[in-house]
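The next block holds one structure in the form of structure tokens; read it before the comments.
The complex appears here without one of its protein chains, the remainder shown in place.
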Amino acid sequence: MNTFGHRLRMTTFGESHGRAIGCILDGVPAGLAIDEAFIQEQLDRRRPGQSALTTGRKEPDRVEILSGVFEGLSTGTPIAMVIFNTDQKSRDYENVKRLFRPGHADYTYWRKYGIRDYRGGGRSSARETAARVAAGAVAQLMLREIGISVEAGIYEIDGIRAETLDFEHARRSPLKALDPEAEIAQENAVLAAKEAHDSVGGAVLTRARGVPAGLGEPLYAKLDAVLAEAMMGINAAKAVEIGSGVASARLKGSENNDPLTPDGFASNHSGGILGGISNGDEILVTTWFKPTPSIFREQESLTVDGEALRYKLKGRHDPCVAIRGVPVCEAMMALTLADMALLGMGSRMEHLAAIYRR
Amino acid sequence: MNTFGHRLRMTTFGESHGRAIGCILDGVPAGLAIDEAFIQEQLDRRRPGQSALTTGRKEPDRVEILSGVFEGLSTGTPIAMVIFNTDQKSRDYENVKRLFRPGHADYTYWRKYGIRDYRGGGRSSARETAARVAAGAVAQLMLREIGISVEAGIYEIDGIRAETLDFEHARRSPLKALDPEAEIAQENAVLAAKEAHDSVGGAVLTRARGVPAGLGEPLYAKLDAVLAEAMMGINAAKAVEIGSGVASARLKGSENNDPLTPDGFASNHSGGILGGISNGDEILVTTWFKPTPSIFREQESLTVDGEALRYKLKGRHDPCVAIRGVPVCEAMMALTLADMALLGMGSRMEHLAAIYRR
Amino acid sequence: MNTFGHRLRMTTFGESHGRAIGCILDGVPAGLAIDEAFIQEQLDRRRPGQSALTTGRKEPDRVEILSGVFEGLSTGTPIAMVIFNTDQKSRDYENVKRLFRPGHADYTYWRKYGIRDYRGGGRSSARETAARVAAGAVAQLMLREIGISVEAGIYEIDGIRAETLDFEHARRSPLKALDPEAEIAQENAVLAAKEAHDSVGGAVLTRARGVPAGLGEPLYAKLDAVLAEAMMGINAAKAVEIGSGVASARLKGSENNDPLTPDGFASNHSGGILGGISNGDEILVTTWFKPTPSIFREQESLTVDGEALRYKLKGRHDPCVAIRGVPVCEAMMALTLADMALLGMGSRMEHLAAIYRR
Partner (left out) sequence: MNTFGHRLRMTTFGESHGRAIGCILDGVPAGLAIDEAFIQEQLDRRRPGQSALTTGRKEPDRVEILSGVFEGLSTGTPIAMVIFNTDQKSRDYENVKRLFRPGHADYTYWRKYGIRDYRGGGRSSARETAARVAAGAVAQLMLREIGISVEAGIYEIDGIRAETLDFEHARRSPLKALDPEAEIAQENAVLAAKEAHDSVGGAVLTRARGVPAGLGEPLYAKLDAVLAEAMMGINAAKAVEIGSGVASARLKGSENNDPLTPDGFASNHSGGILGGISNGDEILVTTWFKPTPSIFREQESLTVDGEALRYKLKGRHDPCVAIRGVPVCEAMMALTLADMALLGMGSRMEHLAAIYRR
């Protein structure tokens, strides 16, 4: 169950402090120019250790492509990508070997498997998202060829919400903030939490443009349902909204319906999806992240033997996981849309005839 | 793409005004007592025409089991269930044949498939959820055998939120309200909207109790991710929260982490899921529904030929789809948990040995 | 696990003596003219009771389409088809209720599920293949639109092999024989076995023409591998050969390689498949069926309580299951090829661009 997607399938592997993490991306059509520099650039956006806002760990996150690319082009065969782990301070984790960190997956992995790689969260570490970003970058390359772009940025941190949505700014900002005005307060909230050995939550808004009407496979691979799965599966995600989301549920039908006009939809409460199928408008998804569970204040918990204890975590952690979640949200959106584009090819007999006409 | 689940797989079929709707539920273990009365009871809870709060359509929604049950027990083979359509007033839909209703899937099905069954929304009609409820009832029977119960109720309508969570009350209430106090205001909001030929949105809280720690298949069939997919795929759903959801993102880490004590978790912000795996606490999911798009006020839209028009919809529709969404949320939660219980059997070698020991 | 196919997915249900059998066929592109007469015609070819060569059971096998077709065209939504059981003589099976018929699935279903519908073999009955034939007929309609035809006929019965391959003749012949010469001896073998209360085996050759080069998804949905799965999954199948099959393994490489010339391949030992991908030549698959296990001679077996017994089966059974296997082989070939045609659409970026070009 480490595979995402139907026709474009990413299977990831690896633990935080094992030898490597990586993925196999299967289903990339042949003939796509694989821009390795772009893949690395996306990884660099997720990479820790770049500012005071994120964890101090230093991982070069250098991706190596092992297969599926020949003379710069995809060949239609599986693209395996691997990132070897280098900055593994497993000793940091000796002290958590026998205990369950609150808010972490330590306890649940223990209960499920009866065994766990406790070093840095093992498989449950957000480090795995580097593999998603690498695969997502390939998906973005695919989408570009059909005119689709995907972007994301910080929408809210610690209750401070963006009022303007400037995706250009987000791409340059260390906080990846959508609103240059709100950014200062958001940044201060992160630094204050860090100072207090605590953490804050936030939200990432992901947008796709140029999505043709018709993507999404009802009824059990609806575009919104799969996006919800994709985003909720990111570490620390606790809520997903499509378009106006919760706010839609507080409008009247007459306010929430997006009028359809000869020039397109007059509003976009729907977030570009109706009946689980894209309507041609912008796809908008908001993903809410809880505050990082790894904090450096004294907390109550249990040992693996069931004894209560109070302890203080050590190590290096992000005070706000939402920030580094931005490229991960982009990746999951891109993987989902590329998958849906492949699935959607079979929606009409005329498409089939176009490909196989003789 | 009309299949939900991995090991317990529901495949549904049918259009609102076709001959029948139904499903095949595949993967039910042999030896489960199939309580047909319970299945019908769950369907009756979803059935329209029961009060002024829901649509006036009258569909008996009588389910027939065609296979997979022998002498009252499941045999391990696919359970096919069918509900024949009876109250089909296709004439009601003649007037929408050539136009796209705002907020509906009419436009997107047209763009995707180039053809659509316009009668009552065809495949995109919420009528399909009857098949989910039937399958979900079988899943609930399975879950009972391992001590898991699933319940849901109305949490919010038109911005009026439940302050108490009384699932017993919800089961008896025509509104399926969790809070008997809030119920009156919620009911008035629905009736006022109906009177105004408009509609309101709402939220359903779904809870599972007795879920053992260890359910959920990381990293791409995490319990929270699959629940998000399951709930977001319900007609009109626009947001899904796990546990405290959006509110978690506004807490500090020190507030949001649920302390683990010898008596269990001291709080449940997580909604019973950590790292995508159940932690033994109650599973809590909130699903937000937009207001019914079918309203009886004049709206702007387009014809299939791209001409702008203003029109008023006729027909019979729920003023608040969240209400009838309650048993559907239960069904999707039950299907997800039963699937995860089956998947989870393979998590440890000792389980394998226990089943096949000789 | 009652689903066949990746993008074109058939899920079947039903027991021999239950209320109905049927299937949901999911993934048919929109806009296909659904020729119900053709579907029924294919079912009629499989239907028992048509000559002395097959079982005397009389089942009208009248198919009803419940969904997915609107005004004669597929809509892209699931096509549910049902065949109600009518000629159910469950009494015939009272005598097998407590025993395991040799060569049958009685014993294995009992061991697997601990419960079984013993009436007529229940789920393991070849009656289920009627659902395959109905779904396969829809697949054939799809294939026709891209110039692919599928045919099958009896290649061998009781060791008597066809020397000529006349698929036209097979379509008219009661034995479905490929060789009008061999037919007489083959027919006599069947009738002699029937007379002797025994049964004979045989082989079906299935051919597809007009298959474009490029179908098949290496490495784990290779065309030959999926065809092997498809054919071996038919009741009573015990061997599958692609092209020259076993005979290829007895040739030298210099004899077996099919020379590639400007006019195509100079021979077709490969059966039209190289590296799991179609090469543009005819696809040839031979499926070998064991003699019907239901015979009317005294046999040794066990009761469900483990006691040895000798008994004679009663009832109505085919003396040679291969005969009615002919349309089933066609169906499985058609379903496989249609699935591969859908999957293959995503093999090149230029296809993706062609569909989504703006």
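As written, the chains take the letters A, B and C, and residue 1 is the first residue of each chain.
The rule is simple: contacts are C-beta pairs under 8 Å (C-beta built on N, C-alpha and C of every residue); 3 or more make two chains touch, one makes a residue touch a chain.
Everything numeric here is computed off the predicted structure, so don't read it as measured data.
Contact with the undisplayed chain is limited, among A:Glu15, A:Asp179 or A:Asp224, to A:Glu15. Of A:Arg47, A:Arg101 or A:Arg123, it is A:Arg123 that touches the chain left out of the display.
Considering the whole complex, the residue from C:Val96, C:Ile242 or C:Ile355 that touches the absent chain is C:Ile242. On the side of chain B, the interface with the absent chain consists of residues 7, 27, 29-32, 74, 76-77, 142, 145-147, 212, 218, 341-358, using the contact rule stated above. By the touch definition given at the top, chain A reaches the unshown chain through residues 1-3, 9, 11-15, 18-22, 24, 26-27, 30-31, 64-68, 70, 73, 75-80, 82, 109, 112-117, 122-123.
On the side of chain C, the interface with the absent chain consists of residues 1-4, 6, 12, 100, 102-105, 107-109, 111-114, 123-124, 128, 156, 158-159, 193, 196, 198-203, 213-222, 224-233, 235, 237-246, 248-262, 266, 269-271, 273-280, 288-295, 297, 299-302, 306-308, 322, 343-344, 347-348, 350, using the contact rule stated above.
Basically, only the chains that are shown with their structure count from here on.
The remaining chains, with chain B left out and nothing else moved, touch as one piece.
Note on chain placement: the centre of chain A and the centre of chain C lie 44 Å apart, centres being C-alpha means. Chain geometry summary: the mean Cα position of chain A and that of chain B are 26 Å apart.
Contacts with at least two other chains are made by residues 1-3, 12, 109, 112-114, 123 of chain B.
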